[in-house]
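Here the complex is missing a single protein chain, while all its other protein chains stay put.
What follows is chain A.
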Amino acid sequence: MAGSNTVRILDGNTFVVSEDTGDIEATPSEPTGLFSLDTRYLSKWVLTVNGERLNALSYDDLQYYEARFFLVPGMATHYVDAKLSIIRERVVGGSFRETLTILNHDEKAVDLEIRMDAGSDFADLFQVKDEILNKKGELYAEAEPDRLRLGYRRGNFKRETVVSTNQPARYDNRGFAFSVHLEPNEQWNVLIDVQTFAIGPGGRDLRIGLRAHGTERLALQHDLEEWIEKAPKVNSEHGRVAATYRRSLVDLAALRFSPLSLGGQTLPAAGLPWFMTMFGRDSILTCLQVLPFAPEMSKTTLRILGALQGTRFDDFRDEDPGRILHEMRYGETAAFEEQPHSPYYGSVDATPLFVVLLDEYERWSGDVALVKELERECRAALRWIDDYADLVGNGYIWYERRNTDTGLENQCWKDSWDSVSYADGSLPPFPRASCEVQGYAYDAKIRAARMAREFWGDPGYAEQLEREAAELKARFNRDWWVDDGGFYALALDPQGRKCDVLSSNIGHLLWSGIVDDERAPRIAEHLIGPRLWSGWGVRTLAEGEVRYNPIGYHNGAIWPFDNSFVAWGLRRYGFAEEAATVANGILDAATYFDGRLPEAFGGYQRELTKFPVEYPTACSPQAWSTGAPLLLIRTMLGLEPHEGHLAVDPRLPVGMGRIEVLDIPGRWGRVDAFARGRLDLHNLAG
């Protein structure tokens, strides 16, 4: 992952990661570059003046799509004798454009040789952290009188970077240069345009006609303003919640992604910089989080995932009929089937969550047409749950990858290799069944029953689904309950043996409704009890478990997205104070990250570190972390569609003061919600 001193700007899946000078010199440990369509189009972009590298005085990432760097010649010294200033301003919007401005502060005229070294290794996104030694195709560079063309060719696969400028430059195969004479106090500008091409044999670009909005800076700015204008307003007495909301809203705009097949409509990509693509799980969970604030994202997400739903058995892609995709990629490794992402289907939660999102979306929007439009896809998803996912034949969703080379081992959200274990720390064999996925399946059946009865005109199917859901709930409560711990096992192995560790997944079970009412208080107690609750959030794995590690990715770190669903689950079962505790902890943590919650932070006790410790290689902004504050606001305010109107039932901690959410869109038109902090949480957590 790129280090913390990197600057990142993006538009859709085109993005630039650079050093704080604006330079790009990619290495496996600092994978900087200009990326588009999962391909690196620039791996070298180094500016020199009279042969000297430049030193950064400061930089601003003004908006997600633009940044500005203030530079002076020479490397950092005690005293920077700046007779020259160099300003680099860059925008990403379809192409990458950089404006250089050079100012002469000297009382004498100067002659300058300004050079940009440019090069590209055309690495696939999956290769950027490796030494790239054996590209199978051929790299080329062609200097033309008015442009530099960098390219990569492998069979018919062709990617090109074309650099041109609005001032005459001398191009060679390794960059371009200008000779500039500047009088005292004179300045000089040049606009550099970098275009990226994915060219088919007919010379046409793959992406023609697929832009979500204009590529000009003004169009991007207008689009962002419109996005913010359309969303509800959040005001808060202490300003912090409102600031976090605003940051999330802007980041959500940045994370909108227009897949090749959607004709310019957008859905949330998973995260910057390495996950600017469509993920079934991440896109659906983010849509669920932001439904009260940006409902139209759900519609496009459901449509695109439905359009790409599996139709056949493909063992390389882990595809089955009815299965919802896991991840789509556009780079060389996907094209040549060295990776299975064209698309890859190896996830077991995206399919039931697809059904859950459709129902939840209708409850908010009243968009019955979409429920009817996607009836077939919903039925296919439900058939997948029963026919193809039940690998052991005992009524649960299991996973075991068929692509044993490049497929995913763990196909639930905790997808690292050691995320599922028994209490003694050993790892179970495959197939495995993860508990929260059984909850999602239960919820999908209950929700599909409502849709079948109300919109599909099939009461018989509704009854069948409700019967199956009730049987699943009874079976689950029998097979997964860890009696001496008083919680549900994280997973089952194929012999039915429990992975009897205490984990945050039990919060998702509350959200899904699969928890027996009499057991819910025990679950709520665990979630804000000392083993899971750090003071900032609920740990992925409880302190005291063999594999617990406060910075274990899925074995102890705290994930804001996870916590937002935990809070929703607590609220669903009536544990409003516990939900407010979780919301309060995560929103407190957000203020340490300027409102931008990372993917994960350490599970250390709050009193120990005083501030949340960011997980070392966390991806940021990440869609479902960005969505977390929005779901937490919904949870605290108790926003719930109820018989055609919006019910509001706020439960806020005292310290949060007054919060108002204005213009919440839905089937009711637009309504406002007001809340005041009244809960004293001090007696609760610990």
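Keep this in mind: a residue touches a chain if its C-beta (ideal position, glycine included) is under 8 Å from a C-beta of that chain, and two chains touch if they have at least 3 such contacts; residues count from 1.
Following the convention adopted for this analysis, contacts and distances are computed from a predicted model.
UniProt records the chain missing from this view under the protein name "SCP-2 sterol transfer family protein", selected from "Sugar ABC transporter permease", "SCP-2 sterol transfer family protein", "Tol-Pal system protein TolB" or "sn-glycerol-3-phosphate-binding periplasmic protein UgpB".
Remark: the omitted chain is touched by one listed residue; of A:I9, A:L150, A:A335 or A:A557 this is A:A335. Checked against the hidden chain, the listed residues A:L57, A:A243 or A:L391 yield one contact partner: A:L391.
The missing chain, though absent from the display, is touched by one residue of A:F157, A:Y171, A:F279 or A:Y440; that residue is A:F157.
Among A:G366, A:P494, A:G513 or A:G638, only A:P494 touches the chain left out of the display. The hidden chain makes contact, of the residues A:R376, A:R497 or A:R658, with A:R376.
In the complete assembly, the contact with the undisplayed chain comes from A:P431, out of A:P31, A:P232 or A:P431. Interface with the hidden chain, as seen from chain A, comprises residues 155-158, 199-202, 204, 206, 210, 260-263, 307-308, 311-317, 319-320, 330-331, 334-337, 342-343, 373, 376, 388-393, 398, 400, 402, 431, 494.
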